[in-house]
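Removed: one protein chain of the complex. Kept in place: all other protein chains.
Right after this comes subunit A.
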C-alpha cells in the first residue's frame, strides 16, 4: 500500500514562533490519521502546508504523489479541504457555493449542479439550500464548508476540526460520510480536539505539541504506551479525599490524579483487580466511605493529558510517568 501523504522534516516559522519543528509522518492510502494537540500545537499549520496554502520553510511533503511546493496545481485536483474556519461565500446560497466549487474543480456545469444537490441532502441542508449562507447558523456553515471539501470526491481529504460546533446528529452524519469515503478508498487527515472522534475514526493518531510529534500509534497502542489499567475512586466526603489519595498512591505506578470537584481520584496500577481489592480493603479499614470504585482502561483523554502535560512542564510528576 503506498502513502497518500508523506511529510519529512517539515519546518514552518512565524518570526520567533516555530509552528512546525521538523514534523515527519506518512499516511497510507485509504487510512485516517488524526492529529491531536493543544491549541497552538501546529495542527492547522500542518494542514495548510499540505494543502499548498502555506509554503514550508524546510522539509518536503507530498500528497497523492505531488510535491506541495513544486506540483501544487496538480496536487489541488486530488484534495478536498475544510479548514478550521468556514471558507464559504456569505452572499451566495448553499447550493450556489457548492456549484461554484464544482465548476472550479472543472466538473462542468451539469455535474456541479447535481453534485451540489446531492451533498446538500447528505448534510441535511436541503431546506436551506437556496438561502444565502449569511443567514446560516454556525453549525450549518460548518456543514456547507465540509460539503465543499467533498464536491469532487477527492482521493485525499483534509478536515481541520471538522466537528467543532456541530450538534450530535450532524456529527454522526459526518462520521458516517467519512467512514463511507474511507471505505471507498479515500485518505483522510483530520485534526480534532475530541478524543472520541479520534478513537472512532482514526487508524493512526499522532499527538503534536510545539510543532513536533510527541507520540503516535493506534488508539490502543497509545493507551498501552501510558500504562495499563486505571483505578478510579469516588469518595463521599471531601475530608476523605486525602486519605484515599495516600492509600491509592501506595499502589500507583504513575501520577495520582485528583479531581476535588467530583471527589475523584485516578491512578495507573499494575495487576488491576488485585490492587483494587487491596485498596478497597484498606479504605474500609480506615473508615473511608467509597461511593464508586472501578477499574478502567486508559482513555485517549489520559493519553492526551499525560503526554501534552509532559511538554508543558518538565518537572510535573505526570511527565516522569510519561517519560518512562
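Just so we're on the same page, a residue touches a chain if its C-beta (ideal position, glycine included) is under 8 Å from a C-beta of that chain, and two chains touch if they have at least 3 such contacts; residues count from 1.
To be clear about the criterion, contacts and distances are computed from a predicted model.
*Asks:* For the chain not present in this complex, what protein name does its UniProt entry give, out of "Peptidase family M48", "Redox-sensitive bicupin YhaK (Pirin superfamily)", "Rubredoxin" or "Transport permease protein"?
*Replies:* Looking only at the record, the undisplayed chain corresponds to "Transport permease protein".
*Asks:* Of A:79, A:206 or A:252, which sits in contact with the chain we cannot see?
*Replies:* A:79
*Asks:* If the hidden chain were put back, which of A:132, A:165 or A:217 would touch it?
*Replies:* Only one listed residue reaches the unshown chain, and that is A:132.
*Asks:* Write down which of A:52, A:192 or A:308 is the residue touching the left-out chain.
*Replies:* Final answer for the missing-chain contact: A:52.
*Asks:* Using the document's definition of touch, tell me which of A:67, A:96 or A:118 contacts the absent chain.
*Replies:* A:96
*Asks:* Using the touch definition from the top, which of A:35, A:88 or A:219 touches the missing chain?
*Replies:* A:88
*Asks:* Provide the residue numbers of subunit A that touch the chain removed from this figure.
*Replies:* 51-55, 73-74, 76-77, 79, 81, 83, 85-92, 96, 100-101, 103-106, 132, 148
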